[in-house]
Each structure stands twice: as C-alpha cells, then as structure tokens.
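Chains shown are a subset, placed as in the full complex.
Letters A, B, C and D mark the chains in the order given here, with residues in each chain numbered from 1 onward.
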Amino acid sequence: MLLQKGEKLIMIGDSITDCERKHPYGEGLFAGIGKGYVSLVDAFLQSTYPEKGIRVINMGNSGNTIRDLKERWATDVEHLKPDWLSIMIGINDVWRQYDQPTIRESHVYSEEYEATLRELVLRTKPQVKGIVLMTPFYIEPNREDAMRKTMDEYGEIVKRVAEECDCLFVDTQAAFEPVLREIYPATLAWDRVHPSVVGHMVIAKAFLATIGFSYF
Amino acid sequence: MLLQKGEKLIMIGDSITDCERKHPYGEGLFAGIGKGYVSLVDAFLQSTYPEKGIRVINMGNSGNTIRDLKERWATDVEHLKPDWLSIMIGINDVWRQYDQPTIRESHVYSEEYEATLRELVLRTKPQVKGIVLMTPFYIEPNREDAMRKTMDEYGEIVKRVAEECDCLFVDTQAAFEPVLREIYPATLAWDRVHPSVVGHMVIAKAFLATIGFSYF
Amino acid sequence: MLLQKGEKLIMIGDSITDCERKHPYGEGLFAGIGKGYVSLVDAFLQSTYPEKGIRVINMGNSGNTIRDLKERWATDVEHLKPDWLSIMIGINDVWRQYDQPTIRESHVYSEEYEATLRELVLRTKPQVKGIVLMTPFYIEPNREDAMRKTMDEYGEIVKRVAEECDCLFVDTQAAFEPVLREIYPATLAWDRVHPSVVGHMVIAKAFLATIGFSYF
Amino acid sequence: MLLQKGEKLIMIGDSITDCERKHPYGEGLFAGIGKGYVSLVDAFLQSTYPEKGIRVINMGNSGNTIRDLKERWATDVEHLKPDWLSIMIGINDVWRQYDQPTIRESHVYSEEYEATLRELVLRTKPQVKGIVLMTPFYIEPNREDAMRKTMDEYGEIVKRVAEECDCLFVDTQAAFEPVLREIYPATLAWDRVHPSVVGHMVIAKAFLATIGFSYF
C-alpha cells in the first residue's frame, strides 16, 4: 500500500466528505472523523495496519464548491502539511445549477471548475507524496438525465487534470455503476446525492483500490 | 458466500449490535440498521452483491443480557422467520459483575449463560439455514485482568456451544488481538466496551470471513 | 363551480396531502388545514367565494398507502359525512418498492391497490355528491425511469376506476408535465416526491380546474 | 404579463412579506422565499410560466417600518439590482401608534411616512423596469375604527405616491373588502394583521392582477 508508517492523509471535499466531522479538524475521539467514507477508509487502515499509525484527517465542509476549497486551501490543506491528499469536489458546483437555476451566482461552471482544480493541484503537488483526485458523482443511472450529463462532464475534467498532473484517480461514478444496475437510487440516497452507508462503502472501496490497499 | 439471493439475516445482541437502530425493526431508510458492525456488514453485502437483494435486520437491544434475549426470542427472532441468524451476547452478563458488584440480581453467571444460550440455539437451529455464534469481547489486552478473564470464559462457552450445536463461530476477541497489540484500548473505546468505527470494522471483517464473503 | 353553499369537502391522502395538518381533524385556526395543496385549494375557495362558507377538511396522513386508508375509512371519511371527497393515494404504495425493496411486506402491489381503491369508491359513492380521484405522481420527467413507469401504471388504475365508477378525475402527473419540461426535478422536490409550494400550486390548479372553479 | 424571461423581482416589506423567509436573502430551497404572499406569487409564476425562469426574492423583515426600509435600502434593494420591485410597508408605522401609544419614538407619523416613501421610490425608479406600490391594510371591516381610519390614510398616501411617480399600484385594503363582507376578521387573522393563507391569497391575487398575470 502506498501510505507508509506515520504518514498523514487529508481528505477534503463537500458534505459527502464532511458527514458531521469535528471542526476545525476532523479527527480524534467520538467520531471526530465523521460518519462517511472517510471514516470507513480510516477504519480499514487502522484495523488492517494498526502498526502503521496512519493519521487521517477529514477536512470536508458541507455545501462546498471548488470555489470554497480555494478560499480555505492555505489553512485547511497547506498549513497541515499532509503527506497525501484526496480531493472529491464538484457535486455542489453542478447541483446548484439544477436545484436553484435562477440563483446564478451560486453556480460554478465548468471553466472555473477546471481552472481552479488545476491551480490547486499544481500548487500543492510539489509538497506532498501524492494526490488522489476523485470524481464527483450523481446516484442516477440514466445517462441522459440533464444533471447526470453535467456531472459526467465534470468527472471528465477531474480525469483530465489527474492525467495531466500525474495524480492518482478514482472514478466514483464508475464505482456506482454495478450497484445502480441492481438497486434503484431511492434506496441509496433520498436526494440522489447523499448516500447511505452502502454508498459510502462503494466510495471507500474505490479509494482503497486506488491506493493499493489489501483486505488481508 | 453462504447467503443466497433474497435471504434474510437477523443479527441480534446488545448495545454493540444496536447502535441507534430503528425500533421495533432495525432496517430501512435513514440508518434504520444502526451505525455499528451490522451496518458495515450490510454495506459490504449490498455494495458487493447488489443483485442478491439480501435483507439484513438489526435486532440488537442496548443493555441486553442472554436473559433478555430469551424473553424476546419469540417476537424478535422466531416470528421474523430469518434464513440466517447471528448472536453476539454476553458483554453485559459479565460487565454487571464488575461495574455494579453489589447489585447481584443484575449478574448473569456462566451456568445460566451457557444453559440459556444452548437452549435458544437448539430451539431455533431447525428453523434456519445457519446460526453464527459470535463471542462477547473486552477491549483490554491484559489477559490477567479480572473482567477480561471472565469474558474469555464466556467466549469459551460460546465456542463450546457452537461446536456442539454445529453453528458457525466468530471469535471477536481473537479478532481484536492484533489491533490491541498496536493500539491502546483508550483509542478504540472510551469504556473498553463500545468501540469506535475501527472496532466495528474489526467485528464486521471477522463475521464476513466466517460467512465466506469475498471482497472482490 | 360544483361545490355549493355550506357543503363539506374532505381531501384524504398521504404526506403530500397531510403537510403538517392538525390531528385528528385537519381544519381550524393556525394552519389546521396544513401547508400543502389542500391549504391552497381552501384559500382559493374562501377568497373567491367567501359567501359560500365551504368547509374543507384535510384528512391526509403521512406515509399512508391505500391499505392504511381502508383501515381508517369509517372514522376518517364516513363518520364525517362529507358532501365531496377527494382521494390522492398511491405514492407510498409504489415508493416502498423502490426505496426499501427487501422489505416486501411494506409494498402494495397494483392488484391490491386497484381492488382496494375500487372497493372504497363504490362503498362511499352513494353517500356523497361526488368523488374526485387524483392520480399519484412522481416528479421525474424520464418516462423510462423504473419508478416513474410503475407510478404511471398506478395512475392508469386511478383513471380506470374513475371512469368505471363515474368519479371526477385529476391527472396530477399530466399537470406536472409542462413544468418538468422546463424545470429540473431537484428544484421542485428534494426527493422527487414532496414538492415545494410551486408543486403544490400545480396540484391545486389541476384540482380546481376539475371542479369548475373560476378565478374571477 | 409584465415580467420577462430571466428578470428579477424583489418584494420588500414587513412581517406580512417576511413570513419566515431565509436570511439574508429570501429565496432558494426549503422555503427560502417564506410562507406568505411572496411564496404564492412565486408559485403562480413558476407553475404557469416555467419557461421564463423569473427570479423572485423576498426581502421582507418582520417589524419593519418605512424608517427601517430606508436604513437597509442600499444593501437590500439597490445592490441586488432588481428589474422589478414591490413595496408593501406601513402596517407597523400605524400599529405602534395603537398598540404602544406611550412609546412615541416607535411611531412613524404620516408626514415621515410619505416623505420617506417618495424619496425611496424616486431614488430607485430610474434603475428598475417598474415599481409596484402596495397599500398597507388592516383586517377590520369597520371604517370608523380608529386604527382602520389611520391605515386608510396611509393607503391614500401610497396611492398618491404611486400616481405621482408613475408606479403600478395595488390596493390590498380594497382587495380584502369583499372577503370581509362575508367572513369575520377573527377567521382571517388572530390579530387583524397577520393573515392566514386565505388572506395571503387575497394579496397575491391582487398583485398578480396588477402585473397582468393570466391564470391560463
């Protein structure tokens, strides 16, 4: 596995990452790490490699877009000096275009999204051992759905930036595909966005596969 | 894996099982299944075998001993007609002997524990495809600790009943051993009993191994 | 308009109807009539025909299926001796099949739905001046979506029963079509079921058109 | 209808306008627009002209008088650059004279009311497509009632300013007349000021008539 003894992993993102984490730092006793995929990733790491003492910090903030990440990048990423960094952002950038279409100043369109993501990655790449870029996703199996289409477009941007900047890449939307073939979205997420533990497990497993985690 | 398409698994126990599940039945939307190892087991099953439509119901009740399980066995196990049943009980049977030693009527000593467990298992065995017996555990690495010693004795009883009655067996205490060699109990559970997600992952992985679950 | 001076209209259904109404009877001061389409229908009637003194009672119950309506039909409809009755039911009958697929006893399949609806309508028809049957709906524009398909099937049943039993008929799903061509579902309802006031206005206007309401 | 595709309407006022809106901006998901006539106006506009994408923002503040509007005019009206603006203010200006007669500094007498209203209208008129001035009202049918008399006087001021400044005009008090002939005030508003949904529908219909809204 890529993470070594004593290393620090920061996972940043939006409400899918946040999941009731402790503020200002998402770690420590009494579920400080939140209740979502970050908590599952940490539980896998600690229970399988207890001797490594890996430190995972959840820095997700509910409602965030890439614009918000940029604003808090210095305090919430750089000052914490992570060895590894994961970023999963973009759901709100897209969602606001579909759930409050008239409030245009809350939309983050694809040009801004791509430019800002690239900027943050390039700025931080030299200071860490590795960055894991995770696509945003939408728990909607119909690829012709308008919001799903836009989300796929943002997922393509993440993939492109990951390749260009030599980052690890997790296609969370692809990870949901086999599950969505069998289970209707309403079972997985009341709003097609915030998943149950089943959905968080899908994300965690996809992340773990990317960092070379072994279950045994 | 042992569980087949459309089958129903009931997991019964105490607060380690309960974990804020919905009452009277621990399943359904909005974390009806609770937030502990049962939720993790379910998340593994649904995300890996979405096509099987396995139904997992959490029937744990906080504070229960084997004496309480016996009292609600008809309504909470038999009437629900499970295909598979897991039982993890005994922590409170032992704990009360150590945290309120003078209140003797709250203690369930080993004879009663063994007799009741055997009775319930024999009574239900013919009606299900399989029973998984899980030992109670104590997140205390010192085998000479008085309460740990008693808990190990109860774990031995579970093992004996499992063998006698041809049940599947999960040694949760053994599953914690490699973790406890590296991580101090205070990190895993404030009271050495109620684990963080890390501890629940340990239990879930041990259960999954026993039922032949494959991560890929 | 069909409703005459001093007549009583009961509107029964599920959470779309309920909307925080007062229990046991949804009428009276301080929003006793709830905050959904029933409230809008009442506001139209009272503000346009204040001299008629029409009495509207909201008898919707959150989470109800046709099975629940049958159980409370005597106390919640017949004993109240309405002059007019509207029924909008079926969303939960369908939804449970899609949001908790393994909990099969909570599903109401189409045969039971149709038989029960017909039974209740035939039983009450002779005692009232008229019954308005409203289809259940799903705020999802994709007609190939699995749950939308099933909802359309239940809508067809409502239409069939309305024709057979000589009831007034409101096609709420059809009423949503022009809006859904322009506005994405996420703007109208976080879960594609419980609409904002915009959605309730769509339903209210469709109901009013059916009873011959004139805005001037 | 006067409002065109993509235009923005701001509705400002006191608690009749506010109705639990979101702060600082009364729009967006989960009833951000409040629960009063503004919400009804928006629901009519979105459900009838979904293709127009009109943006309605509720900027009402409970307890406000014209004096308060003036204080927040720059931030709450001008900076938001509306295309259309509606103002309904004056109820508290009058009410305080009658419910706390000895606290004279809380009263806004008619001279100040008229001067301030004219000032705000003249200042903003050039920047918008149109301003809708709505009279304050009192749900009291007795024209000889002292507070009703004063309210009518303020309504006259609104009418005068509307004519002088070439604004659209809504006479809400007049809109209540036919309803008050049939329904006693206590049914419409516990304090003769804050109406039920019926009363908000009266206001919304009067507003819609003024802006040329068609129900079909």
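As a working rule, contacts are C-beta pairs under 8 Å (C-beta built on N, C-alpha and C of every residue); 3 or more make two chains touch, one makes a residue touch a chain.
Note that the coordinates shown come from a computational prediction; the quantities given were computed from them, not determined experimentally.
Peer 1: Which copy number describes the whole complex, given 4 displayed chains of the same sequence?
Peer 2: Oligomeric count for the entire complex in this file: 8 copies.
As a convention for this text, only the chains that are shown with their structure count from here on.
Peer 1: According to the touch definition, list the chains common to the neighbour sets of subunit B and subunit C.
Peer 2: Under the touch definition, subunit B and subunit C have A as mutual neighbours.
Peer 1: Which is the least count of steps on a path of touching chains running from subunit B to subunit D?
Peer 2: Counted as steps through touching chains, the separation is 2.
Peer 1: Rounded to the nearest 5 degrees, how far is subunit A rotated relative to subunit D when their C-alpha atoms are superposed?
Peer 2: The C-alpha superposition of subunit A onto subunit D needs 90 degrees.
Peer 1: Averaging over Cα atoms per chain, report the distance between subunit A and subunit C in Å.
Peer 2: About 41 Å separates the centre of subunit A from that of subunit C.
Peer 1: When you check subunit B against every other chain, which residues touch at least two of them?
Peer 2: Within subunit B, residues 29, 53 contact more than one other chain.
Peer 1: Line, ring, star, complete or other: which one describes how these chains touch?
Peer 2: Other.
Peer 1: How do the chains pair up in terms of touching? List each pair.
Peer 2: A-B, A-C, A-D, B-C, C-D
Peer 1: Which part of subunit A faces subunit D closely enough to touch in the complex?
Peer 2: Those residues of subunit A that touch subunit D are 99-103.
Peer 1: Note which residues of subunit C are touching subunit D in the complex, please.
Peer 2: 29-31, 33, 35, 39-40, 42-44, 46-47, 50-51, 53, 178-179, 181-183, 187, 190, 196-202, 205, 215
Peer 1: Given the complex with subunit A, which residues does subunit D contribute to the contact?
Peer 2: 8, 27-29, 53-55
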